[in-house]
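Shown below is the structure under consideration.
For this depiction, one protein chain was excluded, whereas all remaining protein chains were kept in their positions.
Moving on to chain A:
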Amino acid sequence: MSSSSSKRHSILPPISQSGPKPPVQFSSSITIADSALLTGSNPILISSESVIHPRARLDSLSGRITIGRRCIIHERSTLGAVGTSGRITDKAVALGDYVTVEVGASIEAGDTVIGDGTTIGVGAKVGAGAVVGRNCTITARSEIKAGEVVEDNVVVYSNGMRRVDRRGVAELRNKGQARQIGVLRMMIPSNPAKFQ
């Protein structure tokens, strides 16, 4: 929390806020780190209780970015990366509720939709225009090609193999997510004012 005197500093050089400041629409209950990077010219919407980690990059250059409730966007992940298609659409990326985008994951812009309760694993890549269903798990380093459709409750693992998750733990997962957000809010100093 801000009360702690010794702050942890990154050894990386500070990111320069280049380009225009995108118009933002934040819920009052979000947590957004000071060093998150928001660029682009289209609006960025973040709904209640979502957490944006330091150095997460939200790029609305090619369209609007919408983040649902209680989402966690981890460090160095990219939302709205202009992929190979370079398409410019109205909605670049839309995340449902309870979505987790883990470290280094990238979601390309172009009507890309991630359903509620889905986890995008470490270093995973979701191509432009892909539609990922609800409660899916995209395991670490997996890749969803542009325009692909992933049904609800599907696990994508091991170089694109797919299987249906039959555990039925979506409710539990969401509760865990809520608890995690509770902890993160205490650990990440939030500075939404910087982006407004």
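Definition applied: a contact is a pair of C-beta atoms (placed from the backbone, for glycine too) under 8 Å apart; a residue touches a chain by one contact, two chains touch by 3 or more; residues count from 1.
Here is the rule we use: contacts and distances are computed from a predicted model.
Chemist: Between "Transcriptional activator", "Dynactin subunit 4", "small monomeric GTPase" or "Ferritin", choose the name on the UniProt record of the chain that's been left out.
Modeler: Of "Transcriptional activator", "Dynactin subunit 4", "small monomeric GTPase" or "Ferritin", the absent chain's UniProt record names it "Dynactin subunit 4".
Chemist: Which one touches the absent chain: A:39, A:89 or A:139?
Modeler: Of the candidates A:39, A:89 or A:139, A:139 is in touch with the missing chain.
Chemist: Which positions on chain A touch the chain that was left off?
Modeler: 137, 139, 155, 157-158, 161-167, 172, 175, 179
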